[in-house]
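Partial complex: the chains shown occupy the same locations as in the complete assembly.
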Amino acid sequence: MRPSGRKLDEMRAVSIETGFTKHAEGSALIKMGDTHVLCTATIEDRVPPFIKGSGLGWVTAEYGMLPRATNTRMRREAAMGKQGGRTVEIQRLIGRSLRAGVDRSALGERQITIDCDVLQADGGTRCASITGGWVALKLAVNKLLKAGDIVSDPLVDPVAAVSCGIYAGQPVLDLDYPEDSEAGVDGNFILTGTGRLIEVQMSAEGQTFSRDQMNQLMDLAEKGMSELVTVQKAATL
Amino acid sequence: MRPSGRKLDEMRAVSIETGFTKHAEGSALIKMGDTHVLCTATIEDRVPPFIKGSGLGWVTAEYGMLPRATNTRMRREAAMGKQGGRTVEIQRLIGRSLRAGVDRSALGERQITIDCDVLQADGGTRCASITGGWVALKLAVNKLLKAGDIVSDPLVDPVAAVSCGIYAGQPVLDLDYPEDSEAGVDGNFILTGTGRLIEVQMSAEGQTFSRDQMNQLMDLAEKGMSELVTVQKAATL
């Protein structure tokens, strides 16, 4: 029934290649099927003005898509002179989600910026960015630990994300683009490795859904998480 | 326990004054406690390019805050030269939510723009905008029906919104600003008059929540909805 032939509760193949670029303190290329996102982590010895002197660290994120990551070319945001509303929404979500897994006091007064750039898109780019972004963050934090710049690990519980939605009337796990563009209900679920919730966003376009359906999507998301966390761990061993 | 002395499941006083301004096809001033939002509806005989010729209508929204709607003055977005990320997120949510209650085919190829301008803010401005925006939309649609421009009512099920969150460890309904700024978990629930879900957004900042807590917040939201729909109906009789 799914265009890809996957089962309702079957995720796409997930892989994470670390060290894809060499300059960043952490870098990871995550592939969720045909969605490929390059995530890099940059450590800087400064924090935003609103926490200066607080002793707390900050994790933030920026998101972009290469113009031809998609089936038809999108205008380059730098050339348009601003980031679109969708981009702004997504990068705020990524930053907020990753911060939920971080003990900002243990991180100390420094900032880590996660850049998530979509090289190829096939649905679920924000979820892939969070899952891959966590890996880049982990690699950067490991450098700080190794160098003795911080003494206890500020990453308390891994963070990953998966989308679920109602496609052709059925709840399905990990929507790809053909499903996403048809799905009437679409959700993003950001969880931790221990199953705690960080962010849940369910949204209907041009229709509505029931509380039962909400629970079915939530069930699928919990199922998907275990696989993602396993891949994250393998990548950062 | 709540700063306002309200019970855990008690909403703020809600009122909606229609016709607050005279030029718009529909206008409503909604007050949820000290949060006051002026919502206006504008009908135009044009639709966005991507649905031209489809026979379908469009409902969209824009959101703004007067600079001194808040306790300290915020910079005017027009003077800054762009809408902030929070503004963009909110106005996309309002538009998406309202569209879920509209039969766009019955609306016909026209656009209704809902402007939501916060005159005074005390938490929950996006929810108030959706609830009040629906009333402005309803008034505008009534004009179209009365004028015979459309024959069947495109508003199939009223749309309203309420926030819930975990404040001081307790699930509470309809957060005001003192609660919102302290709450570790915060959710916006957009529902229809018949209890269907349109959008659910739950988000933790710097912590996490359990699935049980998610369900408690959902319960509170459902409870709050009936009061909102009653006020909406009274306003558009």
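Labels for the chains are A and B, by order of writing; each one numbers its residues from 1.
In this text, a contact is a pair of C-beta atoms (placed from the backbone, for glycine too) under 8 Å apart; a residue touches a chain by one contact, two chains touch by 3 or more.
Worth saying up front: this structure is predicted, and the values here are computed from it rather than measured.
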Copy count for the complete homomeric assembly [2 present here]: 6
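Assume only the chains that are shown with their structure count from here on.
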Touching residues (chain side chain A, partner chain B) in the complex: 82, 85, 88-89, 92, 96, 99-100, 104, 157, 192, 196-211, 213-214, 218
